[in-house]
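With one protein chain removed, the remaining protein chains of the complex are shown where they sit.
The block that comes next holds subunit A.
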Amino acid sequence: MTDLERRYLRLLAAYPADYRRARGAEIVGTYLDLAAPGRRWPSPADAADLLRGGLRQRVRAAGAVDLMPGVRLAATVALLTATTLAGVWVVLELRPAPIAGFGEPTLGPFVSLGIVAWTAWGLAALAHALAPGRWTRRAVALALLLTAALVPAGALTGLPRPPLFVLLPQIGLGLVALGAADRLPASLRAVPLIAAGGAGLLGATLMSRNMFSASYYTWTVVPVLPTAAVVVLALALLLAAGLGLRGDLRGGWALLILLTPVGLLALQPLAGALDTAPVEVVPSWTALAATAVLVALVGPALLPLTLAARSHWARVTQPRRGHLPQ
């Protein structure tokens, strides 16, 4: 056995054991047929292909053929939510407090560095309208990176940034939105862009320049995220129930995937429930941090746990499922 064959066999561990026994030699044989003479290591593209194929096969063996359509459905809802929130936050960023009055640091005409990330989310909505699929995923990845980069950028420059309870749900939504579908009906493509614009107009009404300057901590702004959590949860439940009635399980998978971003959007009320100290507007930092860690650990674990349970159930009820039909 050559080194290359041994390494391909190692990567084959991504596949379920029974599938490996039935198909492993054939798959590795095809990789070896395609490999250039003298090659000793699988290419990164081959490794990614094997890992993707293994994951797909595990999903299939678990009887969860609706999972990938569920991922795409969750991505659509997540992108819509993320761009809508970005629309609100752009308006907020345009309402910096007058320094003389409040002494709050600002970023020139903007409240904080957040304007960079929110603009990138607007571009992601535009990409979704013009080029769904790969370009949308790239735009979402860029917006996601810029959102995450606000934390070190704020620390390094000393400039203000949006609080973590605003950034974390945006990152959670962005990670889910990376599963955006390649093909979408034309009527759906512009929805995130329209929603972001609409949310911006609504935000402009809520944060009237004549009333007061805005910050992520003012009483009209703090309820935005919990309200978004309720709306997304209600939408996900409706999709799961509506599609489930037709025997379509992708709504259920989408709900399971969206629970993590929903938990992050609801960070303040969840942390408030944990916080024993009296809460005025925003719960204490420690309560928020503990809740965020809890949501980030429990939420993503629900999907593999459900898949494992489905897989176990499928093995018990249909022991031959997942094998190559002869």
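Operating definition for what follows: a residue touches a chain if its C-beta (ideal position, glycine included) is under 8 Å from a C-beta of that chain, and two chains touch if they have at least 3 such contacts; residues count from 1.
Operating definition for what follows: contacts and distances are computed from a predicted model.
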**Asked** One chain of this complex is not shown here; going by its UniProt record, which of these names is it: "Transcriptional regulator, PadR family", "Branched-chain amino acid transport system substrate-binding protein", "ABC transporter permease" or "Multisubunit sodium/proton antiporter MrpF subunit"?
**Response** "Transcriptional regulator, PadR family"
**Fill in**
Of A:17, A:32, A:230 or A:308, the residue that touches the missing chain is A:32
**Fill in**
Checked against the full complex, the residue among A:23, A:39 or A:310 that touches the missing chain is A:23
**Hidden partner chain, residues of subunit A it touches** = 23, 25-27, 29-34, 45-46, 49-54, 56-57, 60, 324-326
